[in-house]
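With one protein chain held back, the other chains of the complex are shown just where they sit.
Here is chain A:
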Amino acid sequence: MPEHFDAIVVGAGPSGNAAAYTMGKAGLNVLQIDRGEYPGSKNVQGAILYADALERMIPDFRETAPLERHVVEQRFWMLDETSHTGTHHRSDSFNEEKPNRYTILRAQFDKWFSKQVRDAGVTLITETTVTELVRNAEGKVIGVLTDREGGPVYADVVVLGEGVNGLVAQRSGLRPELRPQHVALAVKETHFLPEDTIRERFNLSDENEGVVIEVLGSVSSGMVGTGFLYTNKESISIGVGCLVSDFAEKQIPPYELLDRFKSHPSVRPLLKGSEMKEYVAHLIPEGGYDAIPNLTGDGWLIVGDAGQFVNAVHREGSNLAMTTGRIAAECLVRLKAEGLPATEENLKIYRDALEESFVLKDLKKYRKIPKLLERNRQLFTTYPAFINRSMQAFLRVDGRDKKTKEAEILRGLKRARGGWLRVATDMVKVARAWR
């Protein structure tokens, strides 16, 4: 008699773990399948942990989870070839009892999260790839096949937390292939530095405080993309990501882009003397609201990156993953309690709950951003360069009067955009997309 579970969760990333944990805690018989050698071994992120999403499931996670530093300062840089102009926000109020954001190392964090999932009663098997979904005569998904012998394993519902590529759903015809303009390719290196060096270099008062730098401008070499630099306890994560369609068009190798970023005069001193420990690459779904695939069907639903749940503007992803995983699980627990099957009709409550949550509200708010950025490359080139040039002109003391300089700065912008109307249009476009 083949095994039958209440639910099968595909993937042991933030969304799969959140789904499995929530269902396990509610007493459901859950099987979780991950292809990695150990849970999390294939998982890659910047990585910032947003406490709120995790706290809603595991309120006391801070006591045991492997966290690096909590973020006390956010820097935002506009880069050109030789300079950066930026804003900082630093606040002692981030040094609270329960900090809001942390840097983490995913390999360690995911191992911890997986332990919580297994302690919640979930059966986890690793080194096993789900190859396809099994359906009954009516087309309802009733289980999965894996790359191991021993036939299918069955469940009332399959939760696809399989990550950005969504290969199982794609192979099963539940979603189309990813489009290159809907995903960014990010490359990242982890550089080792002694803890006290990081503390001094980033003006931090102890080993628990951290800094986040987000970077726009020449870092993406004219492509739609951004760079980042995060401080961990004894290392720095530095990376850059751009749309796959842009990489294909520009033919710039991603590592070259990262090398350029690392050797930028504003970045190089921060990495001085460091030793590269690890390099990784991963896709990030950045298509936004309009790229979200069908999320539910008879016997299946999608959570996390597989559902394009990433807020690219705010660099949020893992929290959307955990939240969609948790909400999906809560819906399934509810259906189970009411004795209702996981049909497409009954799973509508998942979509509804997401619409009510910040997840779809935020993605809807920024739904025009991906297209805006794709069609307005000047936001990544002209404006950051203009801002840096203006600051130069503004700060240099060279015997010329201020009024002449200001006029020059403004003329520079007009020239760069080919008229004031274009500048005004850009402003309106950004404002409307942001709204």
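We take it that a residue touches a chain if its C-beta (ideal position, glycine included) is under 8 Å from a C-beta of that chain, and two chains touch if they have at least 3 such contacts; residues count from 1.
Just so we're on the same page, contacts and distances are computed from a predicted model.
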Protein that the absent chain corresponds to, by UniProt name, given "Anti-sigma factor antagonist", "Cytochrome c-type biogenesis protein CcmF", "Protein FixA" or "ABC transporter substrate-binding protein"
"Protein FixA"
Among A:27, A:59, A:151 or A:265, which one touches the chain that has been omitted from the display?
A:151
For a quick check of understanding: of A:105, A:243 or A:409, which residue touches the chain that isn't displayed?
A:105
List every residue of chain A that touches the chain not included in the displayed model.
3, 31, 37-38, 41, 105, 107-108, 123-125, 127-128, 146, 148-151, 153, 192, 194, 275, 277
